[in-house]
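Missing here: one protein chain of the complex. Every other protein chain is in place.
Each chain gets a letter, A, B, C and D, in the order it is written, and its residues are counted from 1.
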Amino acid sequence: MSDRLTSLREAIQQVFPQVDGVLGIRRGPGGIISPYLFHSEHPEELEALAIWPKEPLPDVLRKIQKAHPEAKLAIVCRGCEERGVVEMMKHSQLNWDNLTLIGLQCTKEEAEFCRCAKPYTVHAKIVVGEPIEGVPDPVTEKVAAMSREEKQEFWKEQFLHCIKCYGCRTICPQCFCNICTLEDEKFVETGRLPMPNPSMYHLIRAMHMTAKCVACRECEETCPADIPMAVHFRLIARDVQEMFSYETGAILEQKPPQLLVLEEGEYERTGLPH
Amino acid sequence: MIEYKSVLTTCPYCGTGCTLHLQVLDGTLVGTLPAKEHPISQGGLCIKGWNVHAFVNHKDRLRTPMIRKNGKLEEATWEEALGLVAEKLGEFKAKSGPDSIALLTSAKCTNEENYLLQKFGRAVIGTNNVDHCARL
Amino acid sequence: MTNSIPEFEENTNCFFVIGSNTSEGHPLIATRMLKAQKRGAKIIVVDPRKNQIGHWADIFYTFRPGTDVALFNGLMNVIISEGLEDKAFIAERTEDFEALKTLVAEYTPEKVAEISGVPADGIREIARTYAKAKPAAILYAMGITQHTTGVDNVKSTSNLAMLCGNMGIPGGGVNPLRGQNNVQGACDMGGLPNVYPGYQAVTIPDVQKKFQDAWGSAGPLTVGLTVTEMLHAAQEGKVRALYVMGENPMVSDPDLNHVRHCLEETEFLVVQDIFMTETAEMAHVVLPGVTFAEKDGTFSNTERRVQRVRKAIEPIGDSKPDWVIICELAKKMGATGFDFASPSDIMTEINALTPSYGGITYARLEELGSLQWPCPTVEHAGTPYLHKGKFARGLGKFFPLEFKEPAELPDEEYPFTLTTGRLMFHFHTGSMTRRSEKLDSEVPTAYVEINVRDAEKLGLNGDKRVRVTSRRGEIELDARVTDDIKRGVIFIPFHFAEAAANKLTNSAIDPVAKIPEYKVCAVKVEIVK
Amino acid sequence: MSEKIGVYVCHCGSNIAGVVNVAEVSAWAGKELAKNGVVIARDYKFMCSSLGQELIEKDIKEHNLTRVVVAACSPHLHEPTFRNACARAGVNPYLFEMTNIREQDSWVTTDKLEATKKAKALIGAAVGRVVYQQPLSSLFVPIDPQVLIVGGGVTGIQAALEIADSGRKVFLVEREPTIGGHMAQFDKTFPTLDCSACILTPKMFDAGNHKNITLLTWSEVEKVEGYIGNFTVTIRKRARFITEDLCTGCGVCWEKCPKKVIDPVFEAGLGYRKAVYTPFPQAVPNYPVIDHENCTFFQKGTCKVCQKFCPTGAIDFEQQDEIITIKVGNIILATGWDLFDTRKVPNYGYGRLANVYTSLEFERLSNASGPTGGNIVLRDGKTVPKSVAIVHCVGSRDQNYHPYCSAICCMQSLKFAHLVEEKTGADVYNCYIDIRTPGKGYEEFYQRLLGEGTHFIRGKVAEITDAARNASEEGKLIVQVEDTLIGKQRRIPVDMVILSAAMEARHDAKEVAQKFGISCSHDDWFIERHPKLDPVATMTDGVFVAGACQGPKDIPASVAQGAAAAARVLSIIGQGEIEIEAATAIVDDVTCVGCTQCVSSCPYQAIEFQAERGKAYVIEALCKGCGTCVGTCLPKSITLKHFTDEQIVAEMIGAMTVMKSFEVVAPVPVEVA
Partner (left out) sequence: MYEPKIIGFLCNWCSYRGADTAGMARMKYPPNVKIIRVPCSGRISPELVLRTFREGADGVMVLGCHIGDCHYSTGNHRTAKRMPVLKRLLEYSGIDSDRLAINWVSAAEGEKFATVIKEFTEQISAMPPFAETMKMEETK
């Protein structure tokens, strides 16, 4: 852990001359961590550099870049955050050309916390730490293995727990819209708790995460009610990969498949009638 | 230099005491982030907490002191406004005694401010007519 | 709160939630209970409404508003008659048990069922679950306190907690959930007519002297006026000037028509706030303060945890931090002792004068994040839960209490009981939340919850607009028909000035705590054509 | 409720009234839907009659109706009728909604009670929706009368001449140095056997000299922006290294050029040209081009022989590509076809076995101006074949390659057979699957061939090999084929094999389609708007397709399509301006986050991402109103007029509410108290 921290510090120092700032996380009052933009003018601030827990850095990056489109920025990113940056780039939310990625490979413990299948970066040229294999996702597997009735009961209870903080939506680096369908009373009942079943909020959000969820698990982490909503996203991501050969955040040039025309063989894999 | 920081602070809504980060970009608020590993909020927030930054820059914010003149509130300087308050309070205290003045401190303000206002009431005005909406 | 929030997740085996819509009023405390529930802790909820936490509960009953004392007596009746009380705790740490035992013997489950509407078996179920699941925590909020019997209600909660030995242990206790971010701090800091900071009574000459010495001058030895009394006094001309910092009695106080009248009578009203609130609109002088984002300071949460507020941005426009305004005003009036460079300096003075805050310094808060008072010295680690080994007064006293009806009961003319409360999406008088677009769009205006059967009886189908009238006023608002509220009870959130629930509420107050009875008043409901 | 809605229930004689209780339905609507704004509800015998329409118009005026709902037949029948009636009475036609209680209710439901209930639900839906409808008006855009034609084959030439002759300006863009296309390569044309060049070159000449035609050869379209009436097209005119104004086409340069190059395009690889060349003597325009890749000067830095000899100093080695931007109102794509690469069928041995020829090679071989001067000889350049096999359907009608029929191969093969026999007297074997001769004079040509002694073998050739099994096969190509008519495997030894290769879409057809905002079929042929009723238009207004780029075609069909496309274009130009779909999509700039999802999902490239604003923008004239973008947009920032979420949700709730009201009233839920 401390080795990685030292290496990361060195990597940032190395990048400093080429950029206007490096986005990472730092440890603050009471030991609480938060995102911070480090500058070469103040290398001493790197003393407070931290690596865990992670923060939704791509979203912060988007906010900074929006205000400073010309700035050259670097971001410390894990596999998921790198995927997040890639997807945001595909959706014109980030300018890839002005970015330097400092890859941070996750440890086994971190990967297990996130139930992450790909705890490593692939695009970053500067990399800290050794890439490790993905780990299984027992929660998703457990839900996937349930019968329809069990699933129904399971989600009914989960949705009942939702206090509608919108945290999962707000923290999600891929939810960058100015306004949100989840706040549109045409589709989601506003101001009602508990939310009626089936929860329009969660189902619509799951649809919106199609080919977008980068499996960073920030949503589950911030959920006060511990709703494992990423299970939906991950199951759908599998389908999207299976049906449309799309892997979120993997290939820079690949566009989200649901926007495009059917390619050879795709229709057959959708299971739709002929 | 681009300045981005996250300022750790305490949520101003209910009494749970969640802490959160105000995201500040070049001196303006751009959002809220929860505080991971905090003993109370544990990286989560409720909808109010997530939106704490929203009212801060609201157009309705009072930006200048106001004094009622001819039945209407009109903009005034701090000098005028505080001068008038000091004068009036002094007058009532002298004429009708300290207990003709009452003060409401605030469950929304900081400990330091509550301390100061009750100190002001007790030490400067000389009354125990100090309360706030604890019961409401 | 006697105990701390993290204990709920780790220690508590049973939550008895009464008079608290925790999931909406204190969402992140409620979700703590969910976490505990996952490891097997039980949640008991008793409330006139089946709100979200009611849906989460293992045991839920509705009951008639204002019958809390009866209900507690009934629970204690069951516990004692079944021998489930903590005999050792009672013997070692309490007094007056026999008196309590005698009184609650009268309150059989059957009798209480009749008063409260909770079935007798339900009372037994709750009593057994609570008594057998040590540590068990009682959680309540304004549903307990905002009654003419508020003090009795509170005492009843501690009767029950002591009876089962749930005091002075982690995960137990009696836990009032404070509604506002710093209502705890405002009380701690002496924002009350009867005490100086740290609950040092104004009536004690030694205390007066201590503050006189420190400040150069102090208040009289007599208790001052409460909010409600101030307003009455203003109407009577006894109070001529009112200085309001960050409060909005024009929405928050009961019987608003009366409040308006009182404020109109006030000769000089100064309001220091961040928005032009309903109260500020009536002021003679309005002083622009700043929000939490523009100043430094500390808040004390419901579990006595003192945490920092940090300045993130510069004050907007010409506004100033409230502490600066007070200092400048004091100096203008020729006072000394208001030369503070920062809130940290003020805290240093607080440390010196407030024993429970003695060790809570900015330097320590920076390092530790938070400290729970009592924390008398800079070496003290703070106090997560109170009454460990010993109560403040020595032995815990049982209060045998008879049930008393609320001040106003439904009758033929006003057949419904109105209860008021909060929503998840808004805060207090709405001056902040209704100016947050995302919160406001969730619930843009007031509504009244009414039981399906009551609605049916009123002929309320499709017609959504209703008029609710009490002896003090009337408001018009939309109806929301639900089966999540007890028959005969209606609920109106009080955040909305345009249909202010407090136009209807009763200003009858608890004789001791002077708290108004927001939670019970009699109203009628009519369809607006 | 501020809207005043009129509901009209049509009896349609007994068509509706015989099944649906129309009187009850209209009474119900008047009462139960009053809270939704219905102020008047009537039923009438024939709403579409002039009396029925007048009824609506009168009510609009008398009752100040702001919205109208008619429950009658399919809107595909009478929506325009009632929209017009509303417009006459001063209600915007888009504030009218029609619901179908005939085709979708009375005609398909037997139970009268159920049919009546369904009518109510449908009316409930329509009333729910109509409240949210918005007045719309159509947009008219002026038409730029200039036309772009892409592809200078016979189709493009025909279209260009038709339009130019009517006095309109045409830009004819051709990728090769000359116009003429495939037809210029052919020897004879079937079934009349007249000389291809003889009938084509006059047209080429006309096109080259027409005052209204600007020829842009050796050029390609780079970019197309805009929409019908207002396209801006960027064209790259590649450097010829010849100053056109100075060149007289005298030909000295290519006579003197020392570099000989195999000509893979015009001569199909059979003949040679120089590094500076015109593809053939009658090329239009007649300026040569210098082949950069093969020119000695460009490759080695010395030579410039052509420059030395050019009498007018027209050679310019410094010449650069030129980017031309033109404005046109309509575009015709006549980009033609490619020949199937017969190497893909390895068992036919093309490329491995010297005397296996493709159809195009044979055309050049047989052509009097071709590499052999029209002598049909083997690859050795002298041996005249004594036997020739012609293989049909190479790459066509074959699941492994192209499932479609290439349409021309049968006739072409018959033509080849005739030419071989005529010129060499060789034995000719036609190996076919089916003989298809559906054209004027085609069957007659087939019959003539049958009489000429050509051998016809019905069967798909399995293999062509040079592995002899006996003496008679030595030195021959053996065609292995099952003669399905007699049910026997045959091995036919021949000297020459001609593969009648498939026509296939241009290798870059997809790219081109994308450039022009049209789509391709599975086989990459451009898709027409309607295969029968609108064969030359595409789904993109102002872009037409003609000739073989749309599918395999022979010359007469291609020429006809060229003329047809020209006629369509001229008719649009004649209108001066054109009405654009009113129900188009529109982006809300405030809420659009610029994620570009809609841009990717639009079938028409009608949405552009304006990077400087970070917003999507719908080019109204390109938008056809399908709403696919709306289905994609996550923050719902894009709205399809007349089919907004609000309208659709209200329609759905309208139907659901009525349906729920029919359910037996559920018992009141058990009290929690």
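The working rule: a residue touches a chain if its C-beta (ideal position, glycine included) is under 8 Å from a C-beta of that chain, and two chains touch if they have at least 3 such contacts.
Source: prediction; values computed, not measured.
Residues 143-144, 146, 148-156, 181, 186-187, 189, 196-198, 200, 203-204, 206-207, 210, 231-232, 235-236, 239-240, 243-244, 257-262, 266-267, 270-273 are the ones on subunit A that touch the missing chain. Listed for subunit D, the residues touching the missing chain in the whole complex are 74-76, 100, 102-105, 107-111, 114-115, 117-118, 121-122, 125, 518-519, 521-522, 527, 539, 583, 601, 603-604, 624-628, 630-633, 636, 640, 643, 645, 648-649, 651-653, 655-656, 659-660, 662-663, 666, 669.
Definition applied: only the chains that are shown with their structure count from here on.
Averaged Cα coordinates give subunit A a centre that lies 37 Å from the centre of subunit B. The distance from the centre of subunit A to the centre of subunit C, with each centre set as the mean of the Cα atoms, comes to 39 Å. The mean-CA centres of subunit A and subunit D are about 42 angstrom from one another, to the nearest whole unit. Contact with two or more other chains is made by residues 29-32, 163-166, 224 of subunit A. Touching two or more other chains at once are residues 27-28, 31, 308, 310, 369-370, 424-425, 438, 442 of subunit C.
Those residues of subunit B that touch subunit A in the complex are listed here as 1-6, 8, 19, 21, 23, 25-26, 30-31, 33-38, 42-47, 49-50. Chain contact summary for the complex, subunit A toward subunit C: residues 29-32, 160-161, 163-166, 183, 185, 190-191, 193-194, 224-226.
On the side of subunit A, the complex with subunit D involves touching residues 90-93, 176-181, 184, 186-187, 208, 255-256, 258-261.
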